[in-house]
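The complex appears here without one of its protein chains, the remainder shown in place.
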Amino acid sequence: MSNKDTNIVQEESRKFFKDASFWRLAIILVALIIIFTVYNPEGFMSIANFQSMSYQLPEFGLMAYGVMLTMIAGGIDLAVVGMANLSAIISAIVMLRLAESVSEPVAIIVAVLVGLLVGTLCGAFNGLLVSRLNVPAMLATLGSHQLFTGIGLVITQGSGISRLPAGYSTTGRMLILDLIPISVIIFIIITAALAFQLNKTKFGQELYLVGSNYEAAKFSGINNYNVLTRAHTMSGLLSAVAGLIMLANYNSAKPDYGTAYTMQTILIVVLGGVSPAGGFGKIGGIVLSILILQVSSSGLNMFSSISNFYRQLIWGLVLLLVLGFNFLRNYMNEKRIAKAGKTAAETETE
Amino acid sequence: MSEYILRVKDIVKSFVGVKALQGVSLDIKKGEVHCLAGENGSGKSTLIKIVSGVYEKDSGTIEIDGEIQSNLTPIKAIRSGVQVIYQDFSVFPNLTVYENIAFNSELMDNRILANKNRFRQIAQEAVEKINFNVDLDAIVGDLSVADKQLVAISRALINNAKLIIMDEPTTALTQNEVKALFKRINDLKDQGISILFVSHKLDEVFEISDRFTIFRNGQNVFTGPTSELDNESFSYFMTNRKFQETPYEGKPQDEEMLRVENLTSEGEFYNINFSLNKGEILGIAGLLGSGRTELALSLFGMNEPDKGKIYIKNNEVEFKDVADSIEHGLGYVPEDRLTEGLFLEQSIGLNIVAANLPNLSGTMDTIDGEATENEITTWIDNLSIKVADPKLPVQTLSGGNQQRVVLGKWLATKPDVLILNGPTVGVDIGSKHDIHTILKELAEEGLAIIIISDDIPELITLSSRILLMRDGQINEEINSAETSVAELTEKISLDIDQVV
Partner (left out) sequence: MLKNLVKKTEFYVALVILVIALLIHVRSGAFFQTNNILDILNASVVPGLFTVSTFMIILSGGMDISFPAIAALTSYVTVDVLNSINYEGSMVLIFVMAAVLGALCGLVNAFFIASLNLPPLIVTLGTQSVYRGLLQGALNAQQINMLPPAMGKFARASVYTAEDPVTGATSHLPAGFIIFVAVVILAYFILYRTMFGRGVYAIGGDLVSAERAGFNVLAIRYFLYIFSGIVAGITGIVRSSMNQMVHPTNLFGIEMTIIAGVILGGASLVGGKGSLLGALLGMFLLTMVQNSMLLLGIPGYWQTFFVGLVIILGISITSYRNLVAADKAKTLRDKSKEELVNE
């Protein structure tokens, strides 16, 4: 019986959540766009603004996907920024060295492949720690972030790497049809691939299952080690792509680029509806959540009095508000259902 | 002085849309063992929570030791002598035995400072009360389940408990441990302490209790001495249905499905030999720790055996992992449905196909949506799982229906051999009957089944042969037709006595 009560609550809140959460995010997004447009129509609704937004969005958006994958699997990835930077640094070094001996396009292609490989290896390393050694994901990635950043610092001797071959940045910031940056195209392709993978493939379903009950997954013949390792490896690869995009955007690599992104990516996945306990989360919510963050970030740029440092204050507050809001919503839902239940019970007695 | 330690009258409690208790009453005499029985959802747990002050009642009266209690809180309930031992025992696995025992009473006394010597003294007194031999410095997490329970009982006793409520106390215990527990319950009874025993395990309940109260759908359906009840009337009161358990009569076919030769896993089981034919149900009896679960896990590819051979349809196989054994046609319904069997928050549908994803996915890992839908509807229909919408989380189902989902998950992989470990643990009588019927039908259709169970009647009705395991070895093969519940129970306990 007490079982039954919670069931009704969960059922109700589930329905509510399913219908409401996506639309709520969509409404927030539209509202933000309207507000910023009204405040500064020429500034916000300009092609320049959209392009600058679309240059930045893939950077943290891809890292957020990495965090999403690992959080659905019941863990977290706090190393995305570290992996992105390390990939970019090593890629940059390879590019510079090769550019001395081979043609520029070859150097760039090889360097990009090396960068992707580095990210993949970093992610796999995390995956092994989490799956084989059973280290809690939070701790493993907290530590490996430090390690990856450390390796980056040692390689660069504490500074940055710049003066890349001109072709890299030009290609990386190329506009398709003179309008859309190539990084956005990459982001869209990856989003589609991930959506497909999560919803339509065996791996996607297994990811949700492992995240919701590790033991039962083991008993269902799911290779938990592989699923966890793959989630982290993918996170590494996605971070590497993000790192390479950053490399093109800044035309340089540094171990401490994008440090604020760790916090932002977690804000995105929590806001987007991924359960920190694992097992739940849809990519649609994450996409909206990424857009919300980018729009607010660009919107805030229009207020010259708001320094960059304000942004972390705002993101932090938003995260706390989202958490508080989720709590309140669950609480109100339970209340509402309890009240309805009581009325029903009373009618029944009469 | 009242004759009763607890008198509960006309308790009404409503929750969210459900009237959990519709005016129930319960009287417990001093020094008696009273059994509260009822199916899942009959209101047992709700009443316990009201008596222990966790829930507030809507109406009705509670009288503890002659005193009417109007606003019962957990602290008040404990102060007036009511102690609950929860199913999970509520112990601290990371702390010592003496701290586990002493904390409650120290907190009750509003102590501010922690004093190891006093803790130890309190704990010593408590364990002596029930002759519990334990190292007070041991970490509770390292103790056996039975010892954890004794820690919980000792803890209950220091607060001058007059009534101890035990919620499903035998679920995690072996038969031998249950016996030891009953002995201690009788000792407590002699000291004038009343016990309210909450259970739905038939045989136990008869053995231990003086009087009975049975709930159904939040109402009293029976109160009286145990002698007025028998198996049949008990089942009827519990479920309002009449059951006729018929043994499995299907004949095993000639085709051999599984053969095990000299299978050995050091420290777990040794030289196991048996074979299983198509359409046969084989039972495995034995105490916890006899190696029966370990054997099943090895057959299922969870643990690699050290020696010996496994043949499936006369082909020798070696399982790399669980997925490999599933591919070879094995299925395993685990012991603990909640932690090992189900993904509680995930949908009923996903739970049903969870073990079958490799078969439902094609090139590039892509899952065939239509085949998946069909699979889900098929098993919901075949096992008559009562489902409003397969997209709802599986935790919205009752225990019996959840067990069917687990069963469906395994049947969906089209196994040739299905191993079930405690298939009806924690399932109410009605669903148990249904699950038995399903298993018999499956065997008739040709499935080879192995059932591991503590439930002797279940083993005898379902299986044709029963392997008795002890100390990791097969001690005896018993023909079900030539044995009785009493004889088999005795054989298992004789087993123990012989060793002593």
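Letters are used for the chains, namely A and B, taken in the order the chains are written, and counting of residues starts over at 1 for each.
Criterion: a contact is a pair of C-beta atoms (placed from the backbone, for glycine too) under 8 Å apart; a residue touches a chain by one contact, two chains touch by 3 or more.
These numbers come from a predicted model, not from an experiment.
A.B. asks: Kindly state which of the options B:170, B:235, B:277 or B:290 is in contact with the chain not pictured.
C.D. replies: B:290
A.B. asks: If I consider the whole complex, including the chain that's not displayed, which of B:11, B:37 or B:91 touches that chain?
C.D. replies: Of the listed residues, the one touching the omitted chain is B:91.
A.B. asks: Of A:27, A:45, A:154 or A:332, which sits in contact with the chain we cannot see?
C.D. replies: Residue touching the absent chain, from the options given: A:154.
A.B. asks: Need a quick check: the contact residues on subunit B for the chain that isn't drawn.
C.D. replies: Counting only subunit B, the missing chain is touched by 74-75, 78, 86, 90-95, 99, 103-104, 106-108, 111-114, 142, 144, 146, 174, 176-177, 267-268, 287-290, 294, 471, 496, 499-500.
A.B. asks: Mind pulling the subunit A residues that touch the left-out chain?
C.D. replies: Residues 76, 129, 133-136, 138-140, 142-151, 153-154, 157-158, 255, 262-263, 266-267, 270, 276, 306-317, 319-320, 323-324, 327 of subunit A touch the chain absent from view.
As a convention for this text, only the chains that are shown with their structure count from here on.
A.B. asks: Using the average of all C-alpha atoms in each chain as its centre, how far is it in Å between subunit A and subunit B?
C.D. replies: Inter-chain centre distance comes to 42 Å.
A.B. asks: Once bound in the complex, which stretches of subunit B touch subunit A?
C.D. replies: Residues 14-20, 40-43, 45-46, 49, 218, 302, 321-323, 325-326, 332, 334, 339-346, 350, 353-355, 357-358, 360-361, 364-367, 369, 392-393, 395-396, 398, 409 of subunit B touch subunit A in their complex.
A.B. asks: Using the touch definition up top, name the residues of subunit A that touch subunit B in the complex.
C.D. replies: Interface residues on the subunit A side: 1-5, 7-11, 14, 200-203, 205-206, 208-209, 212-213, 215-223, 279-280, 337-338, 340-342, 344-346, 348-349.
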